[in-house]
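First the structure, in the form of structure tokens, and then the observations on it.
Note that this complex is displayed minus one protein chain, with the remaining chains in position.
Chain naming follows the written order as A, B and C, and within any one chain the residues start at number 1.
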Amino acid sequence: MAIQCAIIGGSGYTGGELLRILSTHPGVEITCVTSRKYAGMPISALFPSLRGIVDINFEDYSPESLKERAQIAFTAVPHQAAMPVVRELLDAGLKVIDLSADFRLHDADVYENWYGEHSQKELLERAVYGLPEIYREKIKAAELVANPGCYPTSAILPLYPILKRGIVDSNGIIIDSKSGVSGAGRTSSSAFGYSEVNEGFKAYKVCEHRHTPEIEQELSMACGAPLTLNFTPHLVPMTRGILTTSYSKLKEDVDEQELIDILRDFYNESPFVRVLDQGLFPDCHNVRGSNFCDIGVRVCKRTNTLILISAIDNLVKGASGQAVQNMNIMEGLDETIGLQSPPLFP
Amino acid sequence: MAIQCAIIGGSGYTGGELLRILSTHPGVEITCVTSRKYAGMPISALFPSLRGIVDINFEDYSPESLKERAQIAFTAVPHQAAMPVVRELLDAGLKVIDLSADFRLHDADVYENWYGEHSQKELLERAVYGLPEIYREKIKAAELVANPGCYPTSAILPLYPILKRGIVDSNGIIIDSKSGVSGAGRTSSSAFGYSEVNEGFKAYKVCEHRHTPEIEQELSMACGAPLTLNFTPHLVPMTRGILTTSYSKLKEDVDEQELIDILRDFYNESPFVRVLDQGLFPDCHNVRGSNFCDIGVRVCKRTNTLILISAIDNLVKGASGQAVQNMNIMEGLDETIGLQSPPLFP
Amino acid sequence: MAIQCAIIGGSGYTGGELLRILSTHPGVEITCVTSRKYAGMPISALFPSLRGIVDINFEDYSPESLKERAQIAFTAVPHQAAMPVVRELLDAGLKVIDLSADFRLHDADVYENWYGEHSQKELLERAVYGLPEIYREKIKAAELVANPGCYPTSAILPLYPILKRGIVDSNGIIIDSKSGVSGAGRTSSSAFGYSEVNEGFKAYKVCEHRHTPEIEQELSMACGAPLTLNFTPHLVPMTRGILTTSYSKLKEDVDEQELIDILRDFYNESPFVRVLDQGLFPDCHNVRGSNFCDIGVRVCKRTNTLILISAIDNLVKGASGQAVQNMNIMEGLDETIGLQSPPLFP
Partner (left out) sequence: MAIQCAIIGGSGYTGGELLRILSTHPGVEITCVTSRKYAGMPISALFPSLRGIVDINFEDYSPESLKERAQIAFTAVPHQAAMPVVRELLDAGLKVIDLSADFRLHDADVYENWYGEHSQKELLERAVYGLPEIYREKIKAAELVANPGCYPTSAILPLYPILKRGIVDSNGIIIDSKSGVSGAGRTSSSAFGYSEVNEGFKAYKVCEHRHTPEIEQELSMACGAPLTLNFTPHLVPMTRGILTTSYSKLKEDVDEQELIDILRDFYNESPFVRVLDQGLFPDCHNVRGSNFCDIGVRVCKRTNTLILISAIDNLVKGASGQAVQNMNIMEGLDETIGLQSPPLFP
């Protein structure tokens, strides 16, 4: 019998991406898609690409009505707005996969430093950080999964196994990330207008992006001690994709093939991580539309630096694809179901 | 049992797109992918997006060896080069779907006027023009299907039912098409270099594009008499997609909803044609990566002109997706199998 | 002595483009740039590209204060809003070049059909349509110049001389235009967000774009009798540029070189019109950032159709560059001053 799913806040890009993926997922039925702004309107009015594929209307959010209609909910509303919704859905007996930042940070103080007040602190302990490649076992049993941020996904996957092995200095890590514009959401901000972004390239929120503590939390777990690092996001004139280049100091003499083997070993059971052969590096266009994270490895002998490069589709492995992967795991399905379409190149 | 497929000439974009689509097609096994230039090389070396998905090597073309290994072949080699290959494959007992122009024109003289000498004229009669929405029944029984060109697909689908009904003047039709750059293939021509194309827009091959006779052939069939028309292709700085805007003179007083109904009626059994509601018009991004053809209708009362606008993905409905649709029909499968992934928006 | 110029409504793209051009114009001093929204803010806060080049602040609009500070004003405010401003500036003794649509249409009824009420009808007679290649003499003496729309500029320049000579049928002209996104202005509409426009292509306002009557007015003048035509704009994923492809029926047997000669003859004294050699066609990237209009000519003998293709930069020849050209003429300067920078390719 199909798993009944609800999408709370379905009018943005992550909502649309959930619809795109779930609409062909063989084990799922989408029973409810909410949008305060567009309630009553056909989904295909906002996503004409889904015409003939998803033929239901947006509706108002009502936790009561969801009780009978869904077993699991994806919450794709902004941080801060997600907290009470997640609480209500859990109380109504649904499992929840939250795509906001509200339950990603274990430490409420850290959350409040970067995001603002947290009104559901008691839920933080119940939340599992939804990076399946690292927390698969915990996710199986979770009722609330905090789906990781896009930048953190791209930064943590390559660095985690390396830091866990103590191969690099946990101090002084530099993470230089570049994201496509869809990461800003389906916004009406003129800053993301076509003519403003096209043929431009810039860094933004330099040293103050809110994904910083999330990356630090997970990499601290990897090396077993608190670390701080530098994270600089940049805006790329393309729609989808994140490429993350990280720099860390090697503590031992290790060559590229050994590092590739360590990564491959760590991700042996993780079908969505592709560790590239020596000399090959990822390109965002090779993961577009897919749930893959491609990783390339370079050792710079001249400066004793390890350079790890990863590419994901920010809307898939960086958001909605990872959410579906989490759902599969929570529901006891093969984690690749619904996520097997190859990347769209060119 | 899986249908065994060969792809002849698999290193270009249409070859890659066949691989993308067929690799997740549940009824198919890809047994052979040839490339003169890259024989022996892993396919994923040329298409890193397919790493872990298609794990075989390119091989040399050998019709003999294909006899035992494939029932059906997709030929994705340039026109003129396709002719002898198609002959050999047919002789070896395979069904063939030819993505070149070599078997699209029924009249060898027309072919020779636009393309050059035709060495396999006797095959022209056996070839079925592979536009399933019009020739589905013939395709079912075909051994050789001539897969339509990308521009013709986008031009014929909206106009065919209208011309068949005699609603517009068959003289003076203007077809103004705009194509993404992938239509030029995986070329090393500097004319299609990124910096040459980006932020540019131009018409090309004005009044002399080889898809003109193909469109004329099919629309002449629709209205039952020979017609000539104007076809102007343009190059759009985007990777995938064709938008075709056609202008024709209305012979009778008919309103938009009637025309929409005529089109919907004609394509009633054709799941890949989406005729949009009145007032809505297609956008290439709503069909990207999919086999859909979206059609919008406008009647200009001031000038008594019918404007039909259609959008397809040139690599899918304009090439490889349509080829797989043809294969499904030839093999007695549901024609949508393997082609159900929703468009990738944004 | 420098001509003192004011820009009314300087925060949009046409305002920014006026600043870019005028800041290096040797005969001009920019004395005032107004913006209701940004009054008091440095211009370079909104246009960081002009940092160190234009170092004044936006100010509030006050017609009184302009009397002493400017001889000529460019009004770059939306249509409808422009009317009263133009009146006040004229009353204050300034010459005005209006970049809105408010004074382009000679017939107030036509204006009111397409745009809404006109409150300054008595000014319509005083306004000169600011296409210098056609109305240069009138512009010399004008106090109010209505700067043409971007699409009309691209459509009128190639067709005017041809229609004036009666070479084509004035009925049934099809104008299929394609514009870059900056034509939508510096908008916060989510419809022009990067991820919405990028990798998309569509027609919009099919048969109902407000530039239609403007094109019809001028081409009717050319042929000496009222005409109606079809105008379809499309949105191209690029920032700058318009390419217009027009189709008209030849009334006589004329070849391409003759038509090229007719155009070259007509634009003999017009340095910004470049009529291309036979077989060459325009590309938007060859006029980017410049005031040029490139024109290519094709005769289709098969269908007896004349195809004219033109390219302009919508923000320069389609707006601010043409406005400066008009100013030069009104002030008795060489019309190319300040407009001599070559196009920026690539």
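Rule of thumb we're sticking to: a contact is a pair of C-beta atoms (placed from the backbone, for glycine too) under 8 Å apart; a residue touches a chain by one contact, two chains touch by 3 or more.
Fair warning: this is a prediction, and the values are worked out from it, not measured in the lab.
Among the chains on display, the ones the left-out chain touches in the entire complex are A, B, C. Within the whole complex, the absent chain has one touching residue among A:31, A:188 or A:232, and that is A:232.
Within the set A:59, A:143, A:176 or A:258, the residue that contacts the chain not displayed is A:176.
When the missing chain is restored to the complex, the residue among C:2, C:56, C:191 or C:344 that touches it is C:344. The hidden chain makes contact, of the residues A:148, A:282 or A:321, with A:282. Although one chain is not displayed, its contacts with subunit A can still be listed: residues 172, 174, 176, 178, 180, 195-196, 198-204, 206-207, 228-230, 232, 234, 236-241, 243, 245, 247, 249, 281-286, 288, 296, 298-300, 302-303, 305, 307, 309, 311, 346. The chain not displayed touches subunit B at residues 13, 180-182, 184, 186-190, 192-199, 237-239.
In the full complex, the hidden chain is touched by subunit C at residues 13, 16, 20, 23-24, 47-53, 182, 199, 239-240, 271, 274, 276, 280, 283, 285-290, 294, 340-346.
What we mean here is this: only the chains that are shown with their structure count from here on.
The fewest steps needed to get from subunit A to subunit C, moving only between touching chains, is 1. Note on subunit B versus subunit C: their Cα superposition corresponds to a rotation of 180 degrees, in steps of 5.
Measuring from the averaged C-alpha position of subunit A to that of subunit C gives a distance of 46 Å. Look at where the CA atoms of subunit B average out and do the same for subunit C: the two points lie 39 Å apart.
Note: centroid distance subunit A to subunit B, computed from Cα atoms, is 36 Å. In subunit C, the positions touching at least two other chains are 180, 195-196, 198-199, 237-239.
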